[in-house]
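Input: one structure, supplied below.
A single protein chain has been removed from this complex, and every other one stays in its place.
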Amino acid sequence: MKIEISNGKLFSSKKDHSKQWESVEKIQISNGIISDINPVNSTFKADITIDAKDCYIIPGLIDLNASLREPGYTSKGSIESETRAAAAGGVTTLCCTPDTKPINDSKAVTKLIEELSSNSQHCKVLPLGALTKGLLGEQLSEYAALKDARCVGLSNAYNPIKNLAITKRCFEYAKTHELSVFINPIEPSLHEGVIHENYISTTIGLQGIPSLAETIAVSQLIQLAQATGVHLHLSQLSAADSVKQLAAAKREGILVTADTAIQNLLYTDEQVEDFNSVFHCMPPLRSQIDRLALIEGINSGVIDAISSGHRPHEAAAKQMPFAETEPGISSIEFLLPMAMQLQNQIESNRCLDFSKFVEAMTKGPAKVLKLKDPIIEKGSQANICVFDPSMDYKVDKSTIISTGKNTPLINQSLAGRVIATIFEGQMSYQLQK
Amino acid sequence: MHNMQAVDALLSSMAQNLKKYLKEKAIHEFEFVGIKTGGVWVAKSIQQHIKHEKDLGELDISFYRDDFTQVGLNPKVSPSNLPFETKGKHIVLFDDVLMSGRTVRAAMNEIFDYGRPASITLAVLVDIGCHELPITPQIVGANLSLQAGQRIKLSGPQDLQLKILEAE
Partner (left out) sequence: MHPLNETGNMPSLQLTETGRLKHFLTVSGLSKELLTEILDTADSLIEVGERNIKSVPLLRGKTIVNLFFEASTRTRSTFELAAKRLSADVLNLNINTSATSKGESLSDMLRNLEAMASDMFVVRHAQSGAAHFIAESVTPGVAIINAGDGWHAHPTQAMLDMLTIRQNKGQFEGLKVAIIGDILHSRVARSQIRSLNTLGVEEVRVIAPETLLPKHVDSLGVSVFYQIEDGLKDIDVIIMLRLQKERMNGALLPSESEYYRLYGLTRARLQHAKTDAIVMHPGPINRGVEIESEVADGEQSVILDQVTNGIAIRMAVMSMAMSGQTEEQNRLQVRSKEENAK
């Protein structure tokens, strides 16, 4: 497959952030790699040409936290539907969570996931294995076998671990096998509730989860990481104090990284004031102070990456009184328009620049996964997304590719649309005119 | 335009006719009930004319209107107050303007819910003559016909005046 992209603004990996975007004339792709950029004389005959005038050309996004729902939860999604949705969102690599049915705590399930995703061919799927058997938080799963089956790390997938002794043992065993641990920090005894504990939870009478439920766990996990030497990756931070602790840990040289989900950057607990279950998420949407601290964390680089936190659901899962609904937003398809919303916020110095967003979804996650820095240059693998920031469109339920239509963006006008996504030199998504 | 004096004259003649009527029907004990708000003013005035010393009943018919499905509930509801038993009593029911007759029907339904009266005599200040129900007053101050779109309104509680309002 020969692809040529002409015009556009290329995301540059230069340290000088003022020159983050460079105009480019031509990018040529063949045999799965970028064969040339801005060639002088060219006899390249492309099978597909993409006019990227006024568009951003960025590396394909790397998503550290997405639920594909297969095997087991077919009403919510499948590897085929969700990886296709990911491609439409500009994602070329993603880590899938182990909370499937059966849970991904064995070689067999990992191999099944691998097979299904390589058949679909929409993006690269890197499985996360279950930290404990059945995600019950009691016993180790077979880390060696999971690594063998090509899991890139172990995750608790927002399930509590019975006690710290077990957590310590998991970390030690993971270190033995040179596996990273991806942990959602939760202290279960403080984690009763459905929304953030604040004046909103007081007013509307829903039980609140205090920030403490996360920040105490962050403190414990960081200390255990320091003691065991494992690479700890904190998944989906939501509270301001977690960012503070993370910064301190990094200053001390502890091997810890973190991501935050895009919904915690965009929304706060004010969204649930009228019991709108589409905003029922875990971790919960917290206060404005927390949101701004998370944005600052990305801007300063303390938080390494942004993840989608993609959780597609069938309609019935959200059609109940709030506390009975299942948490999660279907987000992977709309990452870049949501990034535009973050950039266009009117809170002046508290917005998130688009180039920072791109870094946090390419360079940052690559570092966490110990992958090569995804630079668009001659000879590198062709994983590219072309994004038109000025194309407005209205999200219609019927055109959402993901099986999960549980997004607050339905019937909203968004600025910016993915024109094309190229995965390993093949077109994984192209916008139909 | 009927000014205050003319209204007073109507009320005076109504009072005389009512006295005569009740005597003819051999009704010696009776209670006055006025439909809010205009009917109450009329009742009070006639009460003074014939020197009827008893307490006046005041009826708010908002909960008995027959047009709830068309227009819903009137936001300015006020309590009814009948300080006497209606069961077995002769009632004189007062309203200011009789149009379709639905207000009077509602008032009668409400009186029956308090207790079955012995009789109801209807006295109105003005009858427009556009009855939609078979309801006729026994005592009338004046019969008037209005042109299309016109309405007539009694203003009060002091200086009772009848005004004809054109449609907007």
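Should a chain be cited, it is by its letter among A and B, assigned in written order, with residues numbered from 1 in that chain.
Following the convention adopted for this analysis, a residue touches a chain if its C-beta (ideal position, glycine included) is under 8 Å from a C-beta of that chain, and two chains touch if they have at least 3 such contacts.
Quantities reported herein were computed from a predicted structural model and do not represent experimental measurements.
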Original post:
Of the residues listed, A:185, A:309 or A:408, which one is in contact with the missing chain?
Top reply: A:408
**OP:** Using the touch definition up top, pick the residue from A:270, A:296 or A:353 that touches the left-out chain.
**Re:** A:270
Original post:
Which is it among B:26, B:71, B:148 or B:167 that touches the chain not included here?
Top reply: B:71
Original post:
Can you name the residues of chain A that touch the chain not displayed here?
Top reply: 197-199, 201-208, 210, 266-268, 270-271, 274-277, 316, 319-324, 341, 344-345, 408, 412
Subject >> Contact footprint on chain B, counting only the chain that is left out >> reply: 60, 62-64, 68-73, 75-81, 87, 109-110, 112-115
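Here is the rule we go by: only the chains that are shown with their structure count from here on.
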Subject >> Length of the line joining the C-alpha centres of chain A and chain B, rounded to whole Å >> reply: 75
